[in-house]
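Mind having a look at this structure? Questions to follow.
The other protein chains are all here in position, but one chain of the complex has been omitted.
Here is subunit A:
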């Protein structure tokens, strides 16, 4: 295909040379490897997005991957590995996390409130999915045979 044809290939032609950071990792579902992946991911995206966006991205991915490490990968099924992929697109940072552990309970995806805050008996957990739902857009889940597939978008502010 000639260069001019590619340029005119759609209603919104874009230069074919645009480079944006992506991140892909296959990791063992344990907290140390999650920490390592997040540290590397931070270095990858730091030049492209604001510190605020980076903090939100890192928090939501930590919550999702720690859930996989804590619940899905500990049920004695699957390889104990998970796949992480992040792509920076015009509409946001598109993230996908898949693993072959136990099925995600349907409850996790239902709209969440904060756990009841009783000052005399504060909740020590139950914040994870609330944070995930609050920090993401287009959160969706698909169970493909023996795999959990979770995808969502994190809106971003680009560094100028």
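In this section, contacts are C-beta pairs under 8 Å (C-beta built on N, C-alpha and C of every residue); 3 or more make two chains touch, one makes a residue touch a chain; residues count from 1.
Criterion: contacts and distances are computed from a predicted model.
Chemist: For the complex's missing chain, which UniProt name, "Carbon-monoxide dehydrogenase medium subunit", "STAS domain-containing protein", "Carbohydrate ABC transporter permease" or "Butirosin biosynthesis protein H N-terminal domain-containing protein"?
Modeler: Its record in UniProt gives the absent chain the protein name "STAS domain-containing protein".
Chemist: Among A:27, A:62 or A:93, which one touches the chain that has been omitted from the display?
Modeler: Hidden-chain contact among the options goes to A:62.
Chemist: One chain is left out of this view; which of A:114, A:140 or A:159 touches it in the full complex?
Modeler: A:114
Chemist: Against the chain that's been left off, what residues of subunit A make contact? List them.
Modeler: Those residues of subunit A that touch the unshown chain are 31-32, 34-35, 38, 50-52, 55-56, 58-59, 62-63, 66, 69-70, 114, 117, 119, 121-125, 127-128, 130-131, 134-135.
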